[in-house]
Structure formats: C-alpha cells, structure tokens
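A single structure is presented below for examination.
With one protein chain withheld, the remaining protein chains of the complex are depicted in position.
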Amino acid sequence: MEPMIDLQITVNGEEVSARVPARQTLVDFLRYQLELTGSHVGCEHGSCGACTVRLDGEIVRGCLVLAAQADGAGVETIEGASDSGELTDLQDAFHTRNALQCGYCTPGMLLTAQALLATNSAPSRDEIRAHISGNYCRCTGYQAIVDAVESVAASRRGEGTS
Amino acid sequence: MNDTSLHAILDRPNSYIGRSVPRPNIRRLLQGRGTYVDDVHLPRMLHVAFVRSPYAHAAIEAIDTAAAKAAAGVFAVVTGAELAEYCTPWVGVLSHLEGLKSQPQHALAIKKACWQGEAVAAVVANTRAEAEDGVGLVEVQWRELPAVVDMERALDAGTPVIHADLGDNLAWQREYEAGDVDAAFATDTVVEEVFTFGRHTGVTLEPRAILADYQASEEHLTVHHSNQAPHMMQNIFATHMGLEEHNVRVICGDVGGSFGIKVHTYADEMATVALSVMLRRPVKFIADRLESFVSDIHARDHVVRARVAIADDGRITAIEINDLTGVGPYSVYPRTSAVEANQIVNLIAAQYTVENYRARTRVVFQNKVPMCQYRAVGHPIATAVTEGLVDAAAAAINMDPIEVRRRNLIADDSYPAKAVTGLMFEGLSHQQSLARLLEMMDYDGLRAEQTRRRAEGVHLGIGIATFVELTNPSAMFYGVGGARITAQEGCTVRMDAKGNIICAAGVTEQGQGAEAVMAQVTATAVGVPLDKVRVITGDTDVTPYGGGTWASRAAGIGGEAAVQAGKVLRGRILDVAGTILQAEPATLDIRESRVVDMADGRDRIGLDEIGRIAYFRPDTLPKEFQSELVATRHYVPKQYPFAFTNGVQASLLEVDIETGFVTLLKHWVVEDCGTVINPQLVDEQIRGGIVQGIGAALFEHCQYDGDGQLINGSMMDYLTPMAAEMPDIEIAHVVTPTADSELGAKGAGEAGTAGAPGAVLNAINDALRPMDVRLNVHPATPEQILTALGTVKPD
Partner (left out) sequence: MKPAAFDYVKPSSVDEALALLGEHPDAVVLAGGQSLMPMLNMRLVAPSHVVDIAAIPGLDDISVDNNTLRIGALARHADLASSPQILEAAPLLSEAVLHIGHPAIRNRGTIGGSLSLADPAAELPACLLALGGSVEIVGPDGSRVLPASEFFSGTFETALKPGELLSAVEIPVPAAGYRAGFSELARRHGDYALAGLAAFGRIDGGSAHDLRLAFFAVGDRPMLATATARKLEGQKLTADAIAAAVENLGDDIQVIGQPGCGVETKLHHCGVLARRVLTQLVA
C-alpha cells in the first residue's frame, strides 16, 4: 500500500479528518475525497489558476500544495466563499457582464479577484489585469472580467453600481 | 401582427430578441457547482492512463504488460491488438474532397506509433495515480523509424512514406483557377510574399474528458463526454463498438471550453469507450495537460506562397496562392484534415471583386499530432494572406491601404454576389462596416498620432483586416461527402402543467450562451417571460436529433428551429385557450404567460390555468378536441450553402524596435452577423475569439524539433494569451439579416478569430514600414521581429 497520511483540516469551516495518499495534492483531495468539485484542474503545474483555493486565508494553487501540507490548516474553496455571501457582488457582476462563458476558470478567477480587492480597493484596469495574469481564460478574452472587477471595486467604495 | 412577414418573430411583443439579458442557469458555474465530466462519479468507476509513444515514428515490436498488471490498484492493461476486438478502426475521408486518402486508425495503435504522444496501450486502475504508476511499468520494445517532420520535404523522393499502403505522403491536393491570372501578372504591379503560420492548438481549460459506462446486461452504453456534438458521437460510438445507435446515450453536460477541439474523434476517447465495453465497468479518461498538447488536435500549420497583381488605379487584378500544410499521420475522422486547406482556397479574396484567381493546396502527412478543425477553420490564414497582400500591394503603388480596400470590396448594393471561388453571398456590408470602423476608431486621428509619436521614436502600428465568415452551414459542408454529420437542427418545446415552457434542443452549450439564445427565442416565440423557460441540451436521449455546436450554427440554425417550434406551440396553446374561452384562436395571443385578446391585450386566462385544465381536466374540454401542448420543428438552411457574415477589425499596437516586443494598445471590430439575439453574448464571443486570434498572431506555437518531438508541450512553455497583454476591444454592429430564416440570424462565434491575426500582423508591418521591412510569420515573436529588422541574423 502506498504511504498514507492522516489529516485534520478545516474545510469551509467544517472539521475534516481523512486518511489520504501522501502524494495527493490539495485540489485532488478536495475534489475526490470531499467531493468539492468547484475547484478545477487545468494543468497541474501551476500555470492556469483553475485550481485556486484559499489556504489559511491566502490564495494558492491547489495543484502545487500537497494535502499533507494543509494538515492543521484552514482551507476555503469557491463553495465556502460562495455560501458565506462574501463573493455575491462579484458573482452578480460576473453574471450581468458575462465575465464567464464555460465557467471553468471562474472559481479561480473569483477568488483571485477577491484577493486583489482585499488589498487594493481602487485598482486600475492595468492593475486588475496584472493581478489576474496568472488565471487563464480561453473564452472571454478577459475584458468582461476586468470590467466586472472594476465595477465591483467602485461599488464597494460606494462610487457606483456594478 | 403580420404573421407572414419575412421576419415576423422580430415583431413579437415583449421580445427578447436583441436584448442583452444575463444568461439564465449559470449561477451554478459562479458558485462552483457545475458538472463537468470529471465531477461525475459512478459506482465502481475505473480510471485509464495511456502508454504513449515517446517517438514520432516507431514500430512496436513487443509490449510487456506483466509488471504493470501486477501493480497495486491496476485492474487491466490492454494493448492495441486486444482492444481492436472491441472497436473497429476508422478512416477520415469524405467523398466530396476528391482524392483525399488516409490510413485506417485504431483506438490504440497496433503495429506502429506515428506521432510522439500516440497511445499504444491502456492501463486501467482504481485511481488515475495508480494507472500512471502502471504506465511507468509497461515495457514497450520500440524500433525507431525515420520521422517525417519537414512538410516541405514530405513529397520528396528520398523522404520515407509514413503509410506504405497509401503510396506517398500526399493526403490531398486541390487546384482552382478562375479568369486569366497570368495576363494580370504580366501587366500590373506584382508583389510576392510568403506567409508562415505556426502550428498551434486550442488549449481548452478543461482538458478533454470522457466517462464511458457500458451496461452489459442491456448492451447499453452511456457516455458523459466533454464534446460539442452528442448525436455525431452517438453514431460513431455505436458504429465502431458494434452497438445499436438507439442504445447509446451521449450526455454533454458542462463543457469547459471547446472551440472545435472537442468535435473530433480521438483514439484515446474511443479506447476509453471500448475499455468500458470490454471491462463492463465505467471507465473515465481525463487528458492531463501534458497529454493534451500531444493528443488534442493541432491546427493551422501552413506555408502560403502568394502573389498579388494591382493596377495603377488600385484595382486588385489577380491573386495566386500556393499553400502547403503538414497535418498529422492520419486525416482526422469524421471531418477530415483537408477542410482547413479547402477553406483557405475558397476564402482568399472572398471579400473583394477580384476576378482572376489561381490556387493550389497540398495537404501532406507528417509524424506529428493530427490536425483538424479549430475555431474559424482556415479563415485566419485566408484573411491574413489576403489582407497582408492588400497592404503590401497598396504600399507598392503608394496608395493608402484603406483606399485600396474601398476600391475592391464587393459593393454593399451588389448582392446577391459571388466570390471568385464561387462562394455565394446573400447580403454583406463590407463598405458600411469599414466606414463605421474608421469612424469609431478615429482612423485619421490615429494616423496623425502615429506620425507625431514616430518623431519621438515610438513606433505605433495600425492594421486593418476585412473578412467574411462562414456560418450556418448546410449539408454542403459535410453531409454531401458522406459524413453522418447533420446540418439540420431540431427543437422540441412543450408546456408543462404549470404553464412553464421546456425547450429541448439539438444544439449544445460550451459557454457561448447557446442555451440562453434558445431560451430568449423560445420565450419570444411562445410569449412567456424568460424565467418561465427551461432549456435542455446535450443529451441524445432527450433532445431532438441535432448537429451540436460548430461552424457558428447554434444561434442561426438552432434558433430558427426554436422559432418555428415556438410558433407552433403558441398556436396549440391558443387552440386550448380558444376551446376554453369559446373564442377564435386567431383573435388571441400569449404575452407574459397570459392569454390575451390580440386586439387590445385584454387578459383572458393564464398559461398555468390552461395547463391545469389540459392536463388534469380534459373531461371539461369538447370530446372531439385533444390538446397537444408540445411541438417539434426542424430547420436546415436551404437557400444558401452557408450564411456568410462579414466584419472588419483594426489593431493599434506599438513595436519596441529595440527589443522586438509588441504592446497591443487597442482593438476594434465592426461585425455584421444578421439579427443579433443577445448583443452582449455576441460581443463576448467576438472578444474571446479575437484574443484567441491574437494568441496565434503573437504567442502560440507548437514547436517541433527535427526528430518530431514537441519541445514546448506545457503551459509554461506554450504561450497562451493572458490578461496583462490583451487590449480592450471595442465592438459595433451592422445588421444584414438572412432571408433564409425567419429569425434572420447568422453566426458569430468565429469572427473574432478569423480577423485578428491579419489585423495584428498588418499593424506590425505598418509600424515597421519606415524601416522598409515586412514580416509574415505567425507568431510574430520578438526574435522574428528583430530578424526582420536585421538586428539579428536569421537562424
């Protein structure tokens, strides 16, 4: 039997105990063990951003973290961040501006956008583009995403509606 | 309301046509609750990983599977010969592409591997990780064969023939001639250019994915497939696995991007299905990213030698092209690897009135990943060549490139018209679109700015590309060649017991908004609010027979089927209403889910009440009356083989002539795709398509070495467009509806990709004009630009 690891992780606020292959990545653990399939796999080498999740509050590539490394840590996925209502204005803006098409990059894109807005409440369009430059989208061409993030930033500053 | 007017649907009250409503039913995608194939788990499901050839060309002498079979978690290890008993081979030819030849292709290669990455054995295990462990333990005895990787040499006497049975490496060739090309070249100013287009690929963010579930007891196969054409795949799986077509169900749920990559037959996907039949258990295959690069179809590997003749008055008097393309070792099934070349021949100068044209194309086999249709098939190349030639010709006679276009574009008032290649145009708007573009981008202002900045040593470039786009194909595209690819669409709409409308359609959704468009059209046709409509696509058990999504057909063809079905259903609902109300159905209408008097809108009865009576109280209806609250209509374009659209794009960029780096500053499009159902969705398709085209123009290239090894097959090394380098894109529309349908909608999905590479390269060449250099290489990398400038010597 291949080496296994015992984990205690808090996922979306829920305490989870699991025994997983030591080699299992965090995103695979979330998807297959916990059936939280909202985090997606696109490349498994950290280039596309589809697997973006939060580890102890910071965005990380779920494919570049071993589940074992998250032992004792707190993980938040798109499902959790969505259910808490934290992303509602971003999700609504994405919806009305069609900043998603196939939806595969969207969970990663939302968490990444939220991370930007947490540290920069008035990003320029160039800053938004630079911040999401590690999230591959093949469908939208990015402009609608930039529009959505820009409008939410303004709206959170009380300067307009998204 | 005049129900018999050509585009009566557009006069419906409370119409959703032309409205940018947000797509219904995508909240789940925003919340990470979509269902892509890898999200589906079936009981006792197994995972497959493939042993893939590390060589471009190698004979398989022996395969030792013993160690792999003994590995932990491995359920089966299967070779090509074993799997051939469950899956017959296929050949990617079509009869209307005369002379096209190709070797039969198996689900797993048997005698030899013909490209680096071709699957030769399958390991099926409890987890993907264990399957990969097994793959590492399979021992293949290879005998390396010379690799055929230089398309310029593919037909040389000394070059090995990949498939001896075929006699040579020529898959297909075609010649076309119209008018008197040689006379024009003898008389007028001639410019010659060579255009090189680098192989590239789709890189869908969700890789190819398939989950095959064979139920042996019923001889029934269910396939969850990340794919664009469920009915086509239903036929292919049934045919090659020896199953009855109606016992094969293909489900296309959420698909994470396709762009044509997912509308072809892949050996590893066929192998996955065959394995499920063989092993009588569900088998899942998810191509990982490294696999994708060596197994997803590639596209657009072409060298086009071209020349153009231009008279002193700016008339383009002749164009000639000699195209060479190196595809894979097999023509892909069932759409063939010759269509891209055929499109290029057909589309050169299609927007112009040139009368003298000669074209030759040769499609040759290579030991590289197979090539086939990818978004905008052939258009990007034809447009870049045509528009590059026009700019070069304009420069040669010192005429403004805009003026040359004005003098040669087919006039807006001259339709119906034909291209020099015989393409039939119902109605286009090249001139109006060009005028609109120049106005919206402030062309004159930009030229002045360019002059100013040049004096400061900043090299701005402005590039224009006009184009046509082929959409809404009839059976002339594939059906005539014998392919079981349907050009028609079906739509079934029914009213449920609560008055809601369910629309089941043969088109499919991969994010472009096909379901939204169908919902908008259905809601309009029947007369209900959008949230009363539910659209179902992507399930061969549930939807009418349809072609799925490709060649920008969903809105135009699928939408028309919905228009016609919706009209019939409205009529049938009103038949019931008329019976209940003792009124003539023709005096009634449905608006906002209420039956009203047509004349004054007086509210009569709700659809929910009609549902209650029709379904639960038919005893209250006349004995001779039977309500029928469902309607199916099919539609196929008949008047024109294709609904051509037109557009024009402009790129503004800066070339750093010291580094060769290009900065994209802005992009504009004017697009005419007929009736626009949802402007926002169309614009977003255009934007996404443009960025894909920019990828090909500047970044994307599947690079091969001399041994047929793909050397940049990862997302670190293969450069896809990312947000920081992309421009904002401004879009305007002209509307020339097609009379071939009531909806009048043409397609729009590929226009962005068709025109962007031409516009960007023309802009680069415009920036470099003072240095008297041109380059026609896609992608135009910094090194290519520095080489063109003479800063560095060519390799």
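Order of writing sets the labels: A and B. Residues in every chain begin at 1.
Rule of thumb we're sticking to: a residue touches a chain if its C-beta (ideal position, glycine included) is under 8 Å from a C-beta of that chain, and two chains touch if they have at least 3 such contacts.
This one's a predicted model, so the numbers in the text were calculated from it and none came from an experiment.
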Among A:18, A:34 or A:130, the residue in touch with the chain that has been omitted: A:130
Of A:36, A:60 or A:105, the one touching the omitted chain in the full complex: A:60
Absent-chain interface as seen on chain A, which is shown: 2-3, 5, 21-23, 25, 28, 44-46, 49, 52, 55, 58-61, 63-66, 68-69, 71, 112, 115-116, 129-131, 133-135
Where the missing chain touches chain B, by residue: 127-129, 132-133, 136, 288-290, 658-661, 699, 701, 703, 705, 711-712, 714, 716, 719, 722, 724-725, 781-783, 786, 791-793, 795
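Operating definition for what follows: only the chains that are shown with their structure count from here on.
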Distance from the mean Cα position of chain B to that of chain A, given in whole angstrom: 29
Residues on chain A engaged by chain B in the complex (per definition of touch): 1-2, 21, 23-24, 31, 35-45, 47-48, 50, 77-79, 82-83, 91, 94-98, 100-107, 110, 125-126, 128-130, 132-146
Parts of chain B lying in touch with chain A, wherever the complex brings them together: 22-23, 26-27, 29-36, 38-39, 41, 72, 129, 202-207, 254-259, 286, 288-289, 510-513, 680-681, 684, 687-692, 714-716, 720-724, 726, 728-729, 752
